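The complex appears here minus one protein chain, its other protein chains still in place.
Read from first to last, the chains carry the letters A and B; within each, the first residue is number 1.
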Amino acid sequence: MLSGFKDLLWLASVLKDNLLLLVFLLVVLGNVPAIRGRSLGYLLRVCGFMLLLALLKNLNIFSAMLLSSGVIISVSLTLYTPRYSRIKYSNLSLVPLVDFFALSILAVFISSRLIEMITFWLVAELLGFFLIAYDYLVSAERTALLAAVKYLLFSMIPTDVALFIILALTGFNEAIHLPLSEIRPDLTSPIITLMLLLGFFSKAAVFPLHFWLPDAHSIAPSPASALLSGLMVKMGLYAIYVIESYPLDTFIASIMMLFSGCLTAIYGGLQAIIQQDIKRLLAYSTTSHTAAIMILLSLYIISGDVLFIDAAVLYAVTHAFFKSALFMDSGFIEILTRERDIRRLGYVSRVAATESLAVMISVLSMLGMPPTIGFLAKVITFMSISNYLRHSWLYVLLLLIISIEISLSIVYSVRYLRTHVENTARPPQEGLDLRALRMTPCITMLSATSVGFTFIIGIFNQVTPYKSEIFLELSPVLVTALLAFAFLSLYIHEIFKKGSEGQ
Amino acid sequence: MFKKPSSLLEIISHHTQLYLVSMSLITSFSAIISSSHILSEVALKLMLMLITVVALRNALLGVNHWRYLLIILTMPLFTIFSHYVVSPGIGTTDVVTLIIMSTLLGLYLPIEKQSTSTLLYGTLTQFSACFTISSAKTLALELKGAYGIILSIIISLMMLVIGLTTPNVLEKPLKNVLILLESSIPINKLSVPRSHLLKLDRLSDSKRSLALRILTRTTNKLATQPVIATYRACLWIIFKSAYLEENIIRVVMKVSRAMEIAERRVEISLTYSLLLIGLLTTLALIVYAILTAITR
Partner (left out) sequence: MIPTHWVIGALPILLLLPSAIIPLLYVITKKVLIVDIAALISAAFSLAISSHTISLVIAGGPVTYSFGGFLPPLGITYIIDEASATLGTLATFSLLLSIIYGSWILDPKWRYLYYTATFLLIAGCVSYLYTADIFNLYVSAELISISSYALASFYRGRGIAIRATSIYAISASLVLSLLLLSAFLIYGSYGTLNTADLALKSRDPNAEVLFSGTVFGDVILASKIALALILWVMLFKSAIMPNHFWLPGVYLGAPTPAVALFTASADIIGIYGIARLFLTVFGSDVVFEDYQRILMTVLTFIAAGSSLASATLVSLQRNVRRIVAYSTISQFSLALMGVTTNTNEGVAGAIFHLVSNSLGDMLVLYSAGMAMVLCGRSLECLSVLRKYKVAYISLILGFLNLFGVIPILPGFWSKAILTLAFIKTEFPAGAVVVLASSGLCALGYFRVLISSLRSGITEKKTQEEISLTIPTITLILLIITTLVLGVSLLFFEDLRNFLVFNVGNSMIDYKRYVRVVLGV
């Protein structure tokens, strides 16, 4: 009886500690059908997501970064989805699905106890399933159902195996009461490590369970793809980061992660190059980038240098920003032109100058243009690997693979940019649906954040001493870069505008 | 009619390159003056970004397409070399690496001799790239202050000279190889502008002697056939695996349907076999009982 009372007190403390309940209420209120499409609804939902930032101080660096980037992405998506949904489906029922999906993924990142993480993870997976199958729900598209089935069989099941095994090894009482940093599941058995990693590989979509991702992410509606590629694959990487702090069979773990990571990084890039559908291209590029992040995480296991974690987390944040922006742009293109084939596009910059600029900034962020966050990510990635170049041939090989991955990313980003800037392309006879231009502000906001985020990072106090030293040294460079970049982008925008008016 | 977009992109890329050139020069200088390895790493990244922007421009504008291919294919090697060069110590391998890198830089960042402004601009670009590498090398050699700057400038000038001269020799053969490479890839899978195919035809229609033509063709083939074969093999693997990935669901569904059919057959046969087992067992037990009763 007494222990039952203790459990009730624990429940009360869970509710008090977490703003999550308040956030949930705000998002629910913002989604009430009467106000879903009006400014009040937008305001409530945006406030709800921003409120999650209050929880930043209790988190480790990985979850803090993912949470902040996730909040920004969710805010721009919650403004984007109603417009997308209204134009494409003539109703707003996509909005609550996307909002709750985003909320559950963010809740995974802020969970302090294993049982919370598992609960929100499983809820996110379920919502992801229904989002992928959304086109089947509304218009009986069989491809959507098949994509969702693939997702269920090859992503949900292996991840569930991994989560239940961790839960069993931790013990129910510890999973419910102790925070993640204090539990000690014994994962040293090679088979257990293998199964856990396979499960999280399937979530992060690296070899051998990567093939569900292109179908799932390209067939889901664009806001859902943005969340799936931008945030959900990071859950797998986050889980690997979490289990790295528990006793693990490091030999098997590092071999598996390195092998799968290297293979997928190159394979994903190659597949992305030959795609004709813009969303499939982006989906394959996601696998390539998560593989690169996984290589960095495995280097942390091998060397123990925490700079690799910083590199991995910055890379993850970069990828989250630019991938979500690009998926939102693919939704924009889909609505504007009713077309997804690269070969038949190319005139978008003439119609939507700001949009093309936003996409250009995102692509440059991925490639590493200062002062975007991609630049910081690339710098720290290369720095962390080159510190160890003399130690072993492995680092040289990995540097080579990451450079090949970057080369491939140049190729497919060129292909993607061809949808916006192509000399010989003409807009089609039937004309374009210009309602899509309403969505541009959201995408521009997201691209702009990828520039400003570099400076927001300085505010985090959970940064390792080594890294803040870097930041202090880099800050004059970054500030100069930011000013110059601001001027440059304004100038480019003027030029784009002149170009589109001149047509 | 078609000029305006291309000139837009040209202007944008021009300004972006200028931005990156100035940033890398500033950063390399600050790196030497403050002896910061971090800043030299940043400068290296800026230089790589510069090369990337050049590649992007060539790809999107459609001019000098081969340069874009060259950058894509050789950039990983270039990255490895640049990180190797900036490590401490100096030896013959460093010198060789520096020569190769200067040649590559010369090929990546061409200098257009149309007017003095473009000439200056091109030279500045190449110089900044060479200076980034040389300053990083100087830093690695632990030379600081004014001596460091002077040494960096000397090395970068040497690299610039190499970069200006050697590419002239290599440009034509490289162009041919890359164009052949590109044309061997199925056209509808990659977006290769048709203009390059025409260039290839023009190549074979050159008015040289038959022997020379055969010689150039054979050398081209020897150089490129293995590469083309590898390309084709890679493509085959990619397409095959994409096909498999898409069809795995169909395999699962087929297995389920086969199981359903098997199950229906089993239902009937099991019912009858149970009846048979029951009958036989009862008979056997009766016989056993009778036998034991008789023999008791």
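We adopt the following convention: contacts are C-beta pairs under 8 Å (C-beta built on N, C-alpha and C of every residue); 3 or more make two chains touch, one makes a residue touch a chain.
Worth saying up front: this structure is predicted, and the values here are computed from it rather than measured.
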Problem - Per the touch definition above, residue among B:120, B:146 or B:255 touching the missing chain - result: B:255
Practice task
Could you tell which one of A:20, A:149 or A:411 touches the chain left off the display?
Solution key: A:149
Problem - Chain not shown: contacting residue from A:7, A:341 or A:494 - result: A:7
Handout entry: Residue of A:115, A:178, A:266 or A:482 in touch with the missing chain, whole complex considered
Key = A:115
Fill in the blank from the handout: The listed residue (B:237, B:274 or B:290) that touches the chain absent from the view is B:274
Problem - Residues in chain A touching the chain absent from view - result: 3-4, 7-8, 10-11, 115, 118-119, 122-123, 125-126, 129, 133, 136-137, 140, 145, 148-149, 152-153, 156-157, 160-161, 164-165, 167-169, 172-173, 176, 189, 191-192, 195
Handout entry: Interface with the unshown chain - residue positions in chain B
Key = 255-257, 259-260, 263, 266-267, 270-271, 274-275, 277-278, 285
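Methods note: only the chains that are shown with their structure count from here on.
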Fill in the blank from the handout: Per the C-alpha means, the centres of chain A and chain B lie apart by a whole-Å value of 24
Handout entry: In the complex with chain B, residue positions of chain A that touch it
Key = 146, 149-150, 153, 211, 214-215, 267, 270-271, 273-274, 342-343, 349-350, 367-370, 375, 378-379, 382-383, 386, 389-390, 396, 399-400, 403-404, 406-408, 410-411, 413-415, 417-418, 421, 423-424, 470, 473-474, 476-477, 480-481, 484-485, 488, 491-492, 495-496, 499, 502-503
Problem - Partner chain A, residues of chain B touching it in the complex - result: 2, 4-6, 8-9, 11-12, 15-16, 19-20, 22-23, 26-27, 30, 34, 36, 38-39, 41-42, 44-46, 48-49, 52-53, 55-56, 59-62, 68, 71-73, 75-76, 79-80, 83-84, 86-87, 189-191, 234-235, 238-239, 241-242, 244-246, 248-249, 252
